[in-house]
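Take a look at the structure below.
Every protein chain of the complex appears in place save one, which is left out.
Letters A and B mark the chains in the order given here, with residues in each chain numbered from 1 onward.
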Amino acid sequence: MNWLLRNRNWVFASVAAVLLLAMPEIAGNEYALRFYTLMLIYMILALGLNVLVGFTGLVSLGQAGLYAIGAYTAAILATRVDVGFIPCLVLGMLFSGAFGVLLAYPTVRVRGVYLAVVTIAFGIIVENIAIEWDSLTGSWVGISDVPQPGIFGTPIGHRTYFYLVGGCALIAFAVNVNIMNSRFGRAMIATSQSEIAASSLGINVTAVRTLAFVISAVTAGAAGVFYVFLNKYISPDIFSFGDSIRFLLMVILGGAGTTLGPVVGAGVLSYLPEFLQQFGEWQAFAYGALLAIVMFFLPRGIIGSLADILQRFLPVAPAQVLTENSSPLKDFLRDGRSERGICLEAENVSLRFGGLSALENVQTQVSTGSIHGLIGPNGAGKSTLLNAVSGIYQVSSGRILFEGEDITAMRSYQLARRGLARTFQNTELFKEMSALENVWNGFYSHYRSGIISAILRLPNYRTDEEHYRQAALALLDYVGLSNFAETKAKDLPFGFQRKLEIARALAVSPRLLLLDEPAAGLTHAEVDDLRDLILQLAEHGITIVVVEHHMDLVMAISSQMTVLDYGEVIARGTSAEVQENARVIEAYFGNPDMLDHALSAAADTQVADGVS
Amino acid sequence: MTDQQQPLLEVERLSVTYGQVQAVREISLHVLPSEFVSIIGNNGAGKSSTLKAIAGVVKPVGGSIRIQGTEVQGLPAHRIVRMGVSLVPEGRQIFADQTVDDNLRLGAYSRRRDQESAVDADIERMIELFPVLGERRTQMAGSLSGGEQQMLALARGLLSKPRLLMIDEMSLGLAPRVLETLFPVLERLNRDGLAILLVEQLATMALRVAHRGYVFENAEISMSGSARSLAQNRQVIESYLGRRAA
Partner (left out) sequence: MSAVVQYLLAGLGIGGIYALVAIGFHVMWSSAKAVNFAHGDTLMLGAVLTIVFLDLALPMSVAILLAITVSILFGVVLERVAIRPFATQAQSIGWMLTTIAIGIMLESYATISFGAFARPLPSPLVENPVTILGAGVFPQELLIPCAAILIVILLHVFQRRTQLGRAMRAVAFNRTAAAIVGINVNQIAMISFGLASALGGLSGILVAPVIQASATMGLLLGIKGFAVAIIGGITSAHGVVIAGLLYGVIEKFVDGYISTAAREAVGFSIVILVLMIWPQGLFGRKEVVKV
């Protein structure tokens, strides 16, 4: 049973391949075979869209536009220029892919429903150009008389065409599976779950989103070309907004983010019109009702919800085992620069939100190899400073230097690639991913193999993948989470989530590690563990900046401290110096006289009265 | 409990979790009518979560919350206000895009059955208490300074005519001299019969004005007692600056 589940994708592909071979016999007549070819075309389209919607979490309500671009490219080339089937397919995919790049560009700035509107607009623009560019597209009349597809001059029959499309659907499925199980797929899922965390690990979110758009565009383009040569005729009404919704539905209905989901969804929605015909004029109504029912009862789609149910009854997957010798931590840490220098320097850093000044002329430096405590009352600007250093906020003025290099204008992912890693105040784990995958993501920018290697599963991809899987397991082992490699991050106890986040940051191979309140929410014992872990990391030569409210912890581990209040540095020095600083005491207690008073009173009364 | 008075607020074995985070672990506390109680402790110790659970903003996973003997655990926030318990939230959370006057009127939202003249009179009383709000009445609340926003948040909380006012991190981001004007106002309100439950990082100040106090540590209550005794307790003081470790 476990074997079956683990290899479900390949089992499915094999069954599907056999089914494909037998299908022309089962179908019996031309009409049925045509219908099944169309179903396969939709499956290809849905599989591509799944990369965008399911993995990357971006909603496209304009996929019909990309489908149309592929279709019109092929139809125009085939009828006007007499280009053959294969070149049509290649050009259709290329052209559509180019529009995918164009469509991905807005994601740099535009989000959520705003992005949905961009895709809607795109779909409508394409549809209208198809209607209005009469001389090229034939407007409402469309383009007919598309020739029989042929390969190397030999026309191919319906049955061969069916096999051809079927083969491509299998390829699309394999690509889907291979992308999902590669660093690219994991990075896509990561960006959809926490954009900020993904970029803090060196993942270029824009590039990942562009990749997803291009993959979905190229597959939509291919589907469009296949459609043209199947139908021999196209017109604008095949590419309306309603169709974009139907394509999105295929993915959602089947289960976005699963590999089988889009196949099932496309199958169901292709067959649905036939089934709904019995409802006569109520056909559209039944379609709407069915859609509503699915959204209510299977919000994660057919396959997604089924998987959820199955998971409840199945034994937990066996823990991943380290097969290589547990490599010591120093293997993935970069060579610590042992020379005593300045690791990080803030020069007159100011940051304003609207009119509010969050940081005011902050000036401080962190020496290489030290543990540096950053403290201050609530709202003093500690996290803001950390966010400015790690490239999440852009400073209003001033400079930030990392190992002598000016990093003021750099983005988060660029800093990660230079060896600056961080954790987050409220933890920003990829909640739906396993502990292993969380750490694995941290190695994203270390890989040498590219997307083609990943899709084709070339040897260099396999080597990379296995190497970093082992490295991730070793890091999990290092922080004491080796038994939880397969557990979803959100299901881990909170103390473990904190550790997981540190392990993930270590995967970046940092020379500078920023910890934002790592002890918040931990129990006493966990805080002790954390202290040991931080000290050990420092011994490995990692420079550490820690923002923390647990004074016991931060005073004990920090060799140097910076104290912020109202966005300004009010004290710097060793923990002893800081503790005696009058401005620090005032910041924490409100009034230094009151502290003196309280302390002297406390000295008098050894056991306070009434304390339970 | 030796006191014969029925508590205004009684919390028993209250637990709050966010996903896997245990923010509050089976804590019990109470506030008597007209009492001033302070909760102190480090960031992340569970102080704010406790207030939010009482106010109905977050749903506790276990325990009981009673207001004047009535169980209110699980009631939505807008029902809690009507029972006479009002929250001044952390970070003020005033309606920055509405005027000071609109904010004040929204404070009286739960009193929709009251005469408008009664609300108007109460707003005038708030302006007496915080005269600067009178000067800024037609300004957008977002344009106020931090201290003025805190005054507005306090006034807004008071306009529901609560028996118990809960204040979360009043000092957050405020200069000491602003606090020196705010704390006396709280003392005055308390003298007039209002019970106050104050969550505050500035331990000394919070304990100076309160009758009793609770010290939160790691989602639990580590100490409780009269404010005076806590203020003189060495452990409380030291945990703040980590002097133990030094």
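One rule holds for everything that comes next: contacts are C-beta pairs under 8 Å (C-beta built on N, C-alpha and C of every residue); 3 or more make two chains touch, one makes a residue touch a chain.
These numbers come from a predicted model, not from an experiment.
When the full complex is taken into account, the listed residue touching the unshown chain is A:A121, out of A:A121, A:I156 or A:I171. Shown as candidates are A:L249, A:A307, A:A454 or A:A489; the residue that touches the absent chain is A:L249. Checked against the hidden chain, the listed residues A:P147, A:P299, A:G341 or A:P459 yield one contact partner: A:P299. Subunit A residues in contact with the hidden partner, per the touch definition given at the top, are 53, 57, 59, 105-106, 109-114, 116-118, 120-122, 124-125, 127-129, 131-132, 196, 241, 245, 248-249, 252, 256, 281-285, 287-289, 291-292, 295-296, 299, 353, 383, 387, 392, 424-426, 428. Counting over the whole complex, subunit B has residues 55-57, 76-78, 81-82, 86-87, 89, 93-98, 102, 105-107, 109-110, 112, 156, 160 touching the chain that is not drawn.
Basically, only the chains that are shown with their structure count from here on.
Averaged C-alpha coordinates give centres for subunit A and subunit B that are 40 Å from one another.
Per the touch definition, subunit A reaches subunit B in the complex via residues 377-379, 490-494, 497, 517, 520-524, 549-556, 566, 575-576, 579, 584-586, 588-591, 594-595, 598-599, 601-605, 608-612. Against subunit A, in their complex, subunit B makes its touches with residues 19-23, 42-44, 169, 171-173, 175-176, 179, 201-205, 208, 218-219, 223-226, 229-234, 237, 239-246.
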